[in-house]
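Omission of a single protein chain aside, the complex is shown with its protein chains in their original locations.
For subunit A:
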Amino acid sequence: MSREQQAVAQARKAFETGRSRSLEYRVLQLKNLQRLFLEKQKEISDASKKDLNKSEVGTQLFETLGLEGEISLAIQKLKEWAAPRPVEKNLLTLSDTVYIQPEPLGVVLIIGAWNYPWAVTIQPLIGAIAAGNAAVVKPSEVCVHTAKVMEDLLPLYLDKELYPVVTGGVPETQELLRQRFDHIFYTGNSMVGKVIMEAAAKHLTPVTLELGGKSPCYIDKNCDISIACRRITWGKYTNCGQTCIAPDYILCEPSIQDRVIEEVKKSIKDFYTDNPKTCPDYGRIINQRHFKRIMGLLKDSTVAAGGDNDESNCFIGPIVLRDVKPEATVMQEEIFGPLLPILPVSGLDEAIKFINKGEKPLALYVFSADEKVYLSITTADLHMCHFLLNLLYFNSKNYLQKVYE
């Protein structure tokens, strides 16, 4: 039996003992997880710094704080969530008891990502535990140090059999995907998402796929451009652009392009000083492969700001590109890096048309003081998954997701 097979078999056996059915047991596990974040902040931050040059405060703010909030919420609300949910009665069911009873699914596989490894791997785990499941946690091997910390720490706080951590790369993941699960929760890219769903189909396992794409950001010329650009700058360059819901590119009228560039430059300076390379709050690209990929995206666009980079350090400073064309290399894939292209459009209608030509994004951002603008976008024939006016922060309660059932 392979290591992966063993972990899954053990988790299933542990699930079948029924111990995760009791709410008390689930709350106990959640409270233990809470303690992990209170007691092991240093180990977590050290690993984050090595993987992505996240500062200690940055790791807490953008990763673990949200988790603490989610755990706290789950503990508080578990009884309510797990209780039978009465449904509307009708003439035929007047004298009956009709309700929906939430139950655990069984063994859940959680495949994490490397950009916010704690947030995107542990958030689903919190839900899995709360729902009474066993869970096999497969952290991304790309964030090498954090994966090791997860492998070391989780078994110290959680039920080792019910929630095993399985580390490894592609072969180990493939071996895991051959096993049967009751749900697979995957965060990552669309290509691998398809492979996961195909593997799940063989066992008729439902999947949740948190993927990505290019999240457009429309700036109406009549809004407060300064505040808009501040929020966009923060959303774009946090974690060096390696955020699935980062504003990927800007759409705006040519008349405000220069102003937008100025305001973004100003905010970059406010946040990351004149020399982002030495700023503790500015991250790094996860590895050389992505560094090369992102630098390659620059080739046929005009740099309006930034350009500083250092391969040995995986450092790419904040870059703004201007007058970008739809055919440009940077517009052919999700950037996932600190490049902010600006595509001039003649107005809202052209922006909507452009957005509709592409795949439905994970998030869509509109900056406008005019209610009519965002109402027309929501009612237009837009294929959007999320719509956000201004920006959200990484508060776990506001974590917007598209769920594939």
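In the analysis below, a contact is a pair of C-beta atoms (placed from the backbone, for glycine too) under 8 Å apart; a residue touches a chain by one contact, two chains touch by 3 or more; residues count from 1.
What we mean here is this: contacts and distances are computed from a predicted model.
Per its UniProt record, the hidden chain corresponds to "Aldehyde dehydrogenase family 3 member A2" from the list "Aldehyde dehydrogenase family 3 member A2", "Sorting nexin-6-like", "4'-phosphopantetheine phosphatase" or "Cytochrome c oxidase subunit 3". Considering A:10, A:32 or A:72, the position touching the chain not shown turns out to be A:72 (whole complex). Considering A:87, A:156 or A:303, the position touching the chain not shown turns out to be A:87 (whole complex).
When the missing chain is restored to the complex, the residue among A:5, A:174 or A:190 that touches it is A:190. Although one chain is not displayed, its contacts with subunit A can still be listed: residues 18, 21, 55, 57-58, 60-61, 65-66, 68-69, 72, 76, 87-90, 92-93, 98, 100-101, 103-106, 182, 190, 193-194, 197-198, 200-202, 204, 206, 209, 211, 223-224, 227-228, 230-231, 234, 270-272, 279, 281-282, 367, 369, 374, 378, 383-393, 395-398, 400-402, 404-405.
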